[in-house]
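The complex appears here minus one protein chain, its other protein chains still in place.
Chain naming follows the written order as A and B, and within any one chain the residues start at number 1.
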Amino acid sequence: MSYHTKRGLRGLLTAAALAVAASMPMKAQAETTYNLALLSDFSGPYADIMPVLAGGREAVFTWWNETRGKEIGVTLNYKNYETRYDAAQVASLWPGIKSELDPIAVVGLGGPDVAALAERLPEDKIPMFMATAAYGYAWQPESWIFNPRPTYSHESAGFLNWMREQRGGDGPLKVAILASEASPAYVDMAKGLELYAEEHPDEIDLVEVIYTEVQPTDLTGQMRRVVRAGTEALIIQTNTSIVVAAKRGLQANGANIPIMMSSHNGLPASGGALGGLEQLEGDFEAYGMAIAADEDTPARQFYETLVADHGLEAPWNVVTAMGVSQALYIVAVIDHAIEANGVEGLTGEMVREALFAKPITTEETHGFLPTLTFTPEAPFPLEGLKVNVGTVKDGKITIEATGVDVPDVKKW
Amino acid sequence: MLYFINDIITGALIGLLYSLVAMGFVVIYRASKVFNFAQGELVIIGGFIVWFTTMQLGLSLWLSIPLSLILAGLVGYAIERIFLTKLIGESVFSMVMVTVGLLILLRGLVLLLFGPAVRPFPIIFPLKPLFLGDMLIPMNLLLGGIITIVAAVGLSWFFNRTRSGLRMTAVAEDHVVASSMGISVKGSIAFAWVLGAILSTIGAMIFLSGKSLTFLASDIGFAALPVALFAGLESIGGLILAGVIIGVAQSLTTNYLDPLIGGSLGSVVPYIIMLAILLIRPTGLFGWRTIERV
Partner (left out) sequence: MDPSGIFPTSYRSDRRIIRTRWQALALILFMALMVAAPFLASGRIIAILNMMMISAVIAVGLQICTGYAGQINLGQAAFMGVGAYTASILASKTGLTFLLTIPLAGFSAALFGFLFGLTAARIKGFYLALTTIAAQFIFHFAVLNLPSSWMGGSNGITVPPAELFGLRFVGETTQFYMNLTVSAIMIAGAFGIVRSRFGRAFVAVRDDDVAAGIMGINVAATKANAFLIGAFYAGVGGALWAYLIRFVGVDQFTLFNSIFFVAMIIVGGMGSIMGALVGVFLIRIIQEVIATVGPNIADSVSFLGGDIVFAGMNVILGGVIALFMILEPKGLMHRWNILKSSYRIWPFPY
């Protein structure tokens, strides 16, 4: 990522920007302050994307404070907490976060946060909002942890249905999944789609679920089997290393089966790891969030505003989009809560109520997310979910389809 | 049937890659009786050195590969000098524990020096596989397998036939006896670490050629472990046989059994084989069986 190599100059610019920002009497104008706890992983497995993700999140809070917050006299304070992506660390940090910050919402990152806090948050009455797609194991009613996107299996099923329609014809789409047992989350992603394929044999013909290591030694043999079976799509929602190894395996076999990736291992990341985006020509990324492509979309325009006026310096890519969309639906919910309960005395419980009370429209999230209608039945909106599909055309990421309907995936 | 044979060949070649990484364990173990838990981290460091010289410095492969091997050797030497020399004479136990600390330290150090991003690894071996009729053999594994066998034969010859190699074998048998014979234990251990780091770097090149480089690559250290134990921690030649057996077993499991059970038995099979063999032969196939006296 070029972001790192240019760190020196950019770092200095940030420092200058921060110094200027710090000297401005921002707090003095606001009458009410609410706190948000940001769970981050700057030194664990997601250290590579964390600075960009954090940049996206923080810029939105700054934007909100400087526009809407100023209007109504509310400031959202936020503080990053380092979890190292470790449930033990989250658990030991949590009581401190609660007493020190008394947050009205937690901005979560991933699985360990969910594991450590799923049973704690209902007791403490503070909701947590994630950025990623949801997991089957967290699909419980009365949750205090929410995802703006459906499960990974919803997203892949939505993509596959779109692809089958694109292809035309009657038969089901032949699909293979590449998963790994290194993490239970990866198994979960595969299980959901497996069940969906089982129940919809007319839509998806699941050729094989291949389990491999997180850094595979060689997938040539597995890819040959997949190619021989006439597979039409490969679902890889695990990590970039598996995408790269699968791509090499396909290249060795002289085959070009389109690969679908998710947001955390999407086209830019996998392309970078392969040494060039052009090698992913015709492959897809699909997720329930705006695609960070070159097209001039509302999301893109909002990103440009953040860069121009609110000190965002992360590049326009899927990770930034993830951070921005996460923060956007959080400020939208808080906004709703303020509308319903007034500026003073907002609590975490009210924020959670506000989430169910009123949908978060796609306009409110500047097109980053579809309109989200949360219910107490699931941690993610069960209806009206859409996925967007991005692809690589002529070496560039472009939007292939937007607003693709997500089918009704059953809980597994 | 043809595919079955192909899977066996690919499996054997992957096994040979494990053997190469395991060779790093064995060389260091022979010299110092220390089992190096940070072997996987040495593979990553080697990988990053190769990445740095080719992708960052932009050197051609002919230049960057020898340079990387030299640099890796220096890193191995530095690790030995900084962390292990001082412990000669201490219990083997505390030296092993240092390698556990080293594992944690090296991870942080790589993160600090190279950053956490996923890197594209240079294409060292041709991406195009070798076609044998309908069979298809990945080039990196094939050439890697040849390198492994050459390395194993070369090192076996060195340790068993040459004077300096025999000195090191003497060190492997007993530090005190060796030093009283006038053999430099220090020098021998330092040489082993240099060799271990170089072998790991070659392993990284074969393993990662054309793929991506992250911390996940250190897992190969633990994948190679059963091979080292299966062969016996002192035997270099035995690694080849052990690697091939474990590689073939793993390949057949992943290709024929895993699709049936819908799981990843292939990643555990090496450990199960290792446990079974150790119960029958407690020091592996070719490990030294020492007679203990009180």
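Descriptive notes on the structure:
Note that in this section a residue touches a chain if its C-beta (ideal position, glycine included) is under 8 Å from a C-beta of that chain, and two chains touch if they have at least 3 such contacts.
In this text, all values refer to a predicted model and were calculated from it rather than measured experimentally.
Considering the entire complex, the omitted chain makes contact with A, B. Residue A:183 is the one among A:32, A:77, A:183 or A:371 that touches the chain missing from this view.
Only one of B:8, B:67 or B:96 touches the absent chain when the whole complex is considered: B:96. Looking at subunit B, the residues touching the absent chain are 29, 35, 37, 83, 86-87, 90-91, 93-94, 96-98, 100-109, 111-112, 115-116, 222, 225-226, 229, 233, 261, 263-265, 267-268, 271-272, 274-275, 278-279, 282-284, 287, 292-294. In the full complex, subunit A contacts the hidden chain through residues 4, 7, 11-12, 14-15, 18, 40, 42-43, 47, 50-51, 54, 79-84, 87-89, 91-96, 98-100, 111, 115-116, 118-120, 123, 136-137, 181, 183-185, 187-188, 191.
One rule holds in what follows: only the chains that are shown with their structure count from here on.
Only residues 1, 4, 43, 45, 47-48, 180-181, 208-215, 217-218, 220-222, 224-225, 239-241, 244-245, 248, 251-253, 269, 272-276 of subunit A touch subunit B when the two sit together in their complex.
The touching residues of subunit B, when paired with subunit A in their complex, are 3, 6-7, 10, 14, 17, 111, 115-120, 123, 127-129, 136, 138, 141, 207, 210-212, 214-217, 219-220, 223, 251, 254-255, 258-259, 262-264, 266-267.
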